[in-house]
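Structure, as C-alpha cells:
Omission of a single protein chain aside, the complex is shown with its protein chains in their original locations.
Chain IDs A and B follow the sequence of writing; residue 1 opens each chain.
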C-alpha cells in the first residue's frame, strides 16, 4: 500500500488520473469542469433539478437513486410536495421582462407557487428580495414550508422599477411527487462505514455546493480504485429534509458509521476549515484537525455549533454521529454566500484539487491508522540485528530510527499511529512506514479490537488479530 | 417569571422597590442608609452590639435569633464569655482623655478585660496599637481567646504621648452569657437550600461588614417576594465561632445545602471578586464566575484558599460545602482594611446596589437553570410549523432561532441552560427564554433528577418529570 502523507497529494492526484483518464495536473480542471456542468441546473429540495444532478453524478460513480414520496413522515417533518419550474418572470408596465427566471435560476424564490397575476408595484414589493449592500448581486431565497411566491433581483434593478402595473407569471408546479437522493456504497472488507455527506439542493451556487458535489463524486471514484478495509457510503441529498430522509431510512445502519464528514464549500479561495463533530473528540476530529492545521496554507478548526449543513441532523442528540464537516469558507462566512456572486468565478481548479487531496489523505490515514502492539515490549528490541538501526554507535538516531523507537515505546495497544505521530512530532507517513517495517520484522502487530482503549475498532477482527504475536509467544522469541 | 439577564438588574431594582416602597433608583440609597444605621454599633463576637444589629436586621426580614451559652463546646472550640463595654479611656498625665472609646469603637481592643490602673507610658506602651504607615487611622484589634486589654489609636496620637503616668479605665464586662446569631429562612417548594452567610461581629467598619449585612438583608427581603423552587437560608453570625455554632447546630441540615455564598465587603469601589468553593467546580462556582466576569466592569475569580471569612469553616474538609464567597475587594486587599478608614466614605450607594443586583441575578439563574431534555432528539424538529422559525429560507437564523438550535442540540440531559449559554456565547436570558418557548411548544422538558449527570438536582422530582415527553411518546408525535 502507499506510503507517506507528503506523497499522498501527488499520489492521489495520480490515482484520480488513473480513474479519470486525465493527466494528474488536470484533476483540478476536471473537478472544475464537473462543477461547471452542475452549475446551471435549477435544483431545489425536490424536483427534476435534483434528478438531473444525480444523473450527472451517476455518470461518474455507481449511484443508487432513492425517491421518498411527498407526505412521507420523517421524524418531526414530512416530505413536501414536489416543486418544478418551467419559467417565471415579472413583466413591467411596458411589457418588458423586468425579472426573468431564464436569465438566472436565483431570480425565483425556491418553491414559489404557480401564479399569473397583475399587481401594482406596491402590491408586488413585499415579494421582491434584493441585497442593498450588494446592488449587483441576486440573493438566494426559499420558502419550502410556507406556500408563498417571490422573486429575487439585483437591488439596482429593484430601485429602477417605477410605479405601475406589473404582470407576474410563475409557471411552476407544486404537486405530490417525491424527494430524490443518491447513494454510492463502496464495500470494503469491514461492515464499518465511513460516511460522506453533501447537499444537492442549491441552484446555481458554485461554491455552495457544486464544489462539494464534484469533490464527493471524484473522491468516491478514487476510493473505488483503492484497496480498503472500511466500507464507504456517499450520500448526495437535499439539505435538512434530505438528510432526515436518509437518517430515517437508515437508522439500523447508523451503528456501523465509524467516521463521517459533511463536505461542502470546497472551491473558494479561503483556507480549509474543519468543524468538529458534536462529540468533539472523535477519531475524525483528531484526524481532520491534524490534516487541516498541517495543510499549506494551514487551515483552522472550529467547534461544533448546531447551525450549518447536514451535521445539524447527523449530530442531533438522537443520533450524535461521529461526523465532522470540511469546508473552506464557512456558511455565511463569505460575502458572496447565498447570492449570484457565488458563481464559477469564485471557485478554482486549484482550490478544488487541494480540497480533494486533503480528503484523499484523510482516507489513507483512516485506512492505515491503527493501535499497534509492541511484541517485544520489555526493553527495546535489538533493531540493529534486523537491519533497522545504524550499526555505528555514538551518533544520534536517524529520523527513521526515531520513528521506530517512538512506535515501539508507545505501542501498548492504547496509542494509534496518528497519536504517535502527534506526540512525537514525526510526520504520519514516516510513522506509518516505520510501523510497516517493524511489522514486517515481527516486532509489531495490530491491536485486537476488544483490547482497544478508544472508540475506534479496526474493522476486521480476524485480520487484525496479532497472529505474529502468538507465534512469537509460542516460539518463545528465540528465533528472532 | 422574569426574563433576561440584561433585564435582571433593572427588574431586581424594581422588585426591591416594591419590597421597600422606594423608587428603584433609591435602592442604593436605601442600602447605604441601612449600612449607616449599622455602622455606629460596637459589635464583637458576643454581646449586646450583635443583638442590637440583629434587631435592626429583624425589622426588615423575619429573623430568628439564636443564643448559644458561654462555655458551650463547639467542635474544637467553646463559646467564650460574653463581652460588653460601656466606656474606656486613657487619661494623660494632665487628666485629658488621650484615647477615648466614646470617640470611636475601634479605640478599644475587642474583648479587653475591665481595668482601672495607673501606668507609666513604658508600661502602657505594649497595650497601645497604631498603624505607623497610616498615622491618621485607628487599627482594629481583638483578643477574643487570650484575656488581655489594649487600645488602638492613631499613630500621630501615639507619637504625641509624653512620658508620665497614665490612667487606664476600661468599663467592660466579661461574664457568662451567650453568643447571638440570626437566621432567616424563606421556604421554597423544595427542601434543597441556598445558604447565604455574612459576619456580624465587626464594630464600625463600613465595608467589612455593614455592606454585607445590608445586602444580605435586602436580598432576603427581595427573595421573599419572588416565586422560587429552592428554600433560602440567611445566617447573620459572628465570624468563626458564630459559623461554627451554626454548623454545629445544623449538621443534619447540611445535606440540603445545594449552593451557598458568603457575602461581605460589597460596598467599596473595587470590582467584584468571586472566590471559588473548596471543591472549585460546584454549580455556584460556574454561576458566580459567569456573572462576575460578565459584570460591567468585569470582576475577577480567585481560587479557594483557607484564609478569609466563614468559608474557612463552611469549606473545612469535614463539611466541604458548595459555598463560594462574593466580595468586591478581598480581606486584607485594600489599604483601609481593618482600620477606621473603612468608614462610610469608603462605601457608596451605587456599589452596594450593583452588588445586590448581581446577587439577585444569581438567584434568578439558580432558580431557572436546569438540565433539559429534547423530546424530539432525532434531527431538528420543524420549528417553522410551530412559528418558532422564520419561514423565508436562505438567510442565517436570527438570534432567537440560534438559541433554540443550541438548546435542542445540547439538551440530552447532561447540559444545563447555563452550560448552553456558556458554550454558545448566547446570553443566559436569551437561552432561558428560548427554552421556555420550546417547552411551551412541547419540544423540551426538564431533566428528571435521577438521570442528571451533574451534582445539581432540580428540587421537586414530581414537577420536573418530563410529563410532556411521555404524552408525546404515547401520542407518537403525530399531533405536533
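The rule is simple: a residue touches a chain if its C-beta (ideal position, glycine included) is under 8 Å from a C-beta of that chain, and two chains touch if they have at least 3 such contacts.
None of these values were measured; they are calculated from a predicted model.
Annotation: of B:278, B:402, B:432 or B:448, B:278 touches the absent chain (contact as defined above). The chain that is not drawn here is touched, among residues B:76, B:94, B:122 or B:296, by B:76. Note that of B:101, B:140, B:230 or B:406, the residue touching the chain absent from this view is B:140.
Listed residues A:138, A:170, A:186 or A:408: the one in touch with the omitted chain is A:408. If you put the hidden chain back, the residue from A:126, A:163, A:227 or A:394 that touches it is A:394. Listed for subunit A, the residues touching the missing chain in the whole complex are 374, 376-382, 384-385, 391-397, 402, 405-406, 408-412, 424, 477-478, 480. For subunit B, the residues in touch with the chain missing from this view are 73-77, 109-110, 139-146, 148, 240, 243-244, 247-248, 278, 305-307, 312-313, 315-320, 331-332, 338.
The working rule: only the chains that are shown with their structure count from here on.
Annotation: 53 Å between the Cα-based centres of subunit A and subunit B.
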